[in-house]
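For reference, the structure I am asking about is given below.
All protein chains but one are shown at their positions in the complex.
By written order: A, B and C. Residues from 1 in each chain.
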């Protein structure tokens, strides 16, 4: 299992910078003494100030975010997160200014496993789901190919976070006009037996990736999402159905082997679709 | 009854400026089209953004504040409030920056009545309780004498808001070393039969003023405080005991004739002592 | 979004929760504009009892994260005072008047129902049963048999609509609602406040003069929705849903769960015209979705 244990408890991390990247925001937080996360692991984040209240009342719980990248090395590493503003929690996190404090718990969950013997990685990302793929590509090799799907040009700016990327957009404004799974289909047709797929993205895309990989008998590791309250196995709220029954995604995932998943149902109850 | 009716509902008022005044903050909000308040009336205030939530969770309800002053005239008057940071609501209000929005309801309650035939006003204030006296002095005459009590020099800076003021401080750092009621006692001894007292301040001070005035048979109008949820008679939460039983302070007050009050009990349950 | 409720034609489905809006006092604060822009489609009075009550000693309020505990203690002028002073003034409101009454015995409730039942100014009655019956010692609104006995006693006394305001502090609220329906209630309303408490941090003693109080506001919203939903499965009579409503979306939730009308309570303290806002937000949402 690819897991780096987290320091126990929630710690404060200072925001070093915030950058707008098309439709996304990248926040950088310094995490002195924090462990080096494994690609695919995530953190539970909340702003130290103004987390909840006001007219919208929420958020109350922390929110889960894949680590996008770790820059620098212990003892003063900087964690990067890629955030899409979809609700009250992400909205507040996107507003964080340099100097403000983030409360974080992590790294949590299981990250990606190295490709099986004889196979090379193929990264497939949709929208903000590219985050865990970026750090994975950092570790693997910048030449690892990435197929990235976005809604439109504003979102496709996110592709700049990765090397060697082929882009698809829903509206055709950048790259291939269509779905990222069209690109995947091509790759698997051409050289499926050399590849292991690593994918993260919205539920419908992940389900399409899963079905495509099953059809081509290509192994795939999927980074899923589900609504989480705790992130460390305490609440049993984040379960997804697998061949072994419900499993806690924060503990057994967020990266799960495609074989363990039972089709579209696994992506149905995530609660947090982008 | 000295009452200017309020527009129905809560309206947004832009913060024009915030000024620090010793231990206090003055916020100025523009209230286009708002009515001219009577001195002694109050407003229910809440910040449009960030009202509640975060670690402290509160505030949830609006907070009551006497109007300190109205500058300019309809249709673009500016309302001033004098605020002491004593808890989560006042804390947030003290942070308001120019350009932010205040939600307000008011003016509410009954203000001061003109002095009885043959008497002149004597203003007696304690701490942030000087607020309603300032606007009352504006209306009466700048030569109306004011006796003002403060904790220390930092708080006594507030006396600058009024004209013709004699100051007492608990620590003797400014003016008379002792209670403002020492000054009141002197005045009533000297010329009680010419005076009507107008007082606002913390519960213990108001009770001392009340008792002193009763002893000297001098009429007094006291601006009280109590914990309020609504400010317009809806909740029955703000009652104070009077000779006629409990009355809603937001409706029958906040200015009450000293004769209507039944001693210290009237000031005991205010919940919001400063 | 006009709506029919127990034979009353209301211009929209938003009314006030009893005890959270005093139309007479609001008239003093806001003048004629209150009447011109009256925020509720019907006006529900604060609870009226047979004898006058002073209410609980202050402090009566404690603020929570997203809510409020009140221990007001039902101050009111009593039946006679209400008939004399309040009723004539409230009759001038541009909307139907629903009078909320409470007694601590069936006879007391019967006297109140009979008295208001014969007044033309009163469109309907709401029975506040969050009170123990002094004869049986049981909380009237917590026990189906007790509710049935109460309705048996008072139902024959008036042909006006009788709304039973259920207490949420009960094991089986749907069973109580069913009993009310079975014994002739025209509607039920819920939720009343949840029993809550706060201590003075400085002394460790109860903050509220009444020791405990009732929790209302956003903090009770999810509980209200669950109870309205459960009661809607149990009865066919219309439901007035309330508890933490602060927006049209909250009102829509309660209606989707089965409420015909929605009452706004605590939110009026934060925004006196909340009723108008909720009604217009609701109309907008309803236009975009199937209720």
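Remarks
The rule is simple: a residue touches a chain if its C-beta (ideal position, glycine included) is under 8 Å from a C-beta of that chain, and two chains touch if they have at least 3 such contacts.
Not measured: the values here are computed from a predicted model.
Note on the undisplayed chain: of the listed residues C:149, C:163 or C:218, the one touching it is C:218.
By the touch rule set out above, subunit C reaches the unshown chain at residues 62, 64-67, 69, 139, 142-143, 169-172, 194-199, 201, 204, 206, 212, 215, 218-223, 225-227, 229-230, 249, 252-253, 256-257, 289-291.
Listed here are the subunit A residues that touch the chain not shown: 3, 5-10, 46, 52, 57-62, 103, 105, 108, 226-240, 245-246, 248, 251, 268-271.
Here is the rule we use: only the chains that are shown with their structure count from here on.
Per-chain Cα centroids separate subunit B from subunit C by 34 Å. For the pair subunit A and subunit B, the distance between mean C-alpha positions equals 55 Å. If you average the CA atoms of subunit A and of subunit C, the two centres end up 48 Å from each other. Contact with two or more other chains is made by residues 66, 218 of subunit C. The multi-chain contact residues of subunit A, meaning those touching 2 or more other chains, are 57.
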